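Some chains have been omitted; the remaining ones sit where they do in the full complex.
Residue numbering begins at 1 within each chain, and the chains themselves are lettered A and B in the order written.
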């Protein structure tokens, strides 16, 4: 595997999930694989779960892990081709990526969209330039439009918790938030789960339609109650508008998932990628109740990352 | 050992000190003990000695160490039960602690008191919630009211430097500072040394009485000169008022330890947990002189942490 940025980089989705599950049971089995290999993790935005789980995944495989918080360490990158760099950017991504490529065997990078210009964000310029200039295998640690390590962990979590012999109904349910949030987790979840053997329903208020390329295999409705009917899994997530790009169109009153709403489901398990704003996105009663899978999802992040890193190490 | 937050978590004080001393002589003897174990160190406040010494202690035991500076990385935690998180906190401690617990085998956490509300600080809510929600062994890297790794290192330092066959006189002597400082180092020192086979005297200006639960085994006096008489060790430390909570009541003129004052002692060794404000808390002549133990104390921090981590690893 040379890059891991979306579901399209994965030829065999089920095998990759199975590999993550195998690593969860045998986390240290491949500890020699990463010996003398360096994993560089670059963050242009803060991270808790992603940093810790990917760092741990690399260590489980015996890698040396170097973390670089470019945002906090004041290293503003230039991304424009041909820029005359007489302003605030101190280094062009051409050099920064290529230099990281000299030091690292595999590179993970996190960046967020600015939510100002849709085309710019959806071009994934930063990620694409890193791939181009680093010349090393690149793992997306969340990009402007996708969060593929989260999605792999989510699929693993669904697989582990699905009832045997039944095609589960999975609902991606929009939730309120106090500020504009990227679409990447929702995009990515829809893209991944849409390729798995599940029934996918997406529900959100008017105006929150995701980009059509992500929702091809989903039923989309603005009727949350209908969507939740007989659901086996409810994935709760806020995102800002794609059509009126980056905007918050409603305060979302009534969209927060509660135990009452859960009654319409098939005793559904509830998922969220975290961090979650309690009693805004999701109620205390659900997060503290028996149906929540959020910690299992977070734990599975380690093995999702480990499966991807293992494949990259094998292909070095 | 499941938690290490105060002297009350230690059943056998003398054995733990002896264990730290043994590790100082054999730092790499137990390097296999921590293999494939992850130590997560979480800082909600800056740290130099604690971070380095605990990181080194974990590495000496073969652990993988992951450091998270939550304060600098902009991860504001919510601690209030039932909070509607529509403000500035991005994650509830319930999730943050539980997720860290998924990734780490042992967790160290540092937080400071706000010095605004005594009851709140002395309830140690953040530390208690971390213990409750992480479900993993927790080491306090300094909390609102105590600094138990410092105290263990201090006891080791006293043991190493005490004259044979004599019960030493140890004086905790308040010192001036320019701003309000927590009581935790003083509390903790009094609590630990009060359980050791020493004579403990605490001296401070009027109004700086520590909370009574910490000073049960100490003689307390506002007469510094009297306190210093025949002392074998003087532990110098500033703290703000406990009774007029968090206040600085005096500029402390005359309370800084000098060589002249040291003449009343039994050529006492001088201790301080560092960082120290030279010529405010403690004079150059003492810090640069032969009686200072401050570097030895700092060095002993590694072996104090290592003794605690070793016990936790053995109990996993």
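The rule is simple: a contact is a pair of C-beta atoms (placed from the backbone, for glycine too) under 8 Å apart; a residue touches a chain by one contact, two chains touch by 3 or more.
Just so you know, these numbers come straight off a predicted model, no measurement behind them.
Of the identical protein chains in this complex, 2 are displayed in place, while the full assembly in this structure file contains 3 copies of the same sequence.
Simple rule for what comes next: only the chains that are shown with their structure count from here on.
Centroids built from CA atoms put chain B at 39 Å from chain A.
Those residues of chain A that touch chain B in the shared complex are 27-28, 31, 46, 48-49, 51-53, 55-56, 59-60, 69, 72, 178, 274-280, 284, 287-288, 294-295, 298-299, 302.
The residues of chain B lying in touch with chain A in their complex are 36, 38, 40, 64, 66, 68, 72-75, 78, 82-86, 90-92, 94-96, 98-100, 102-103.
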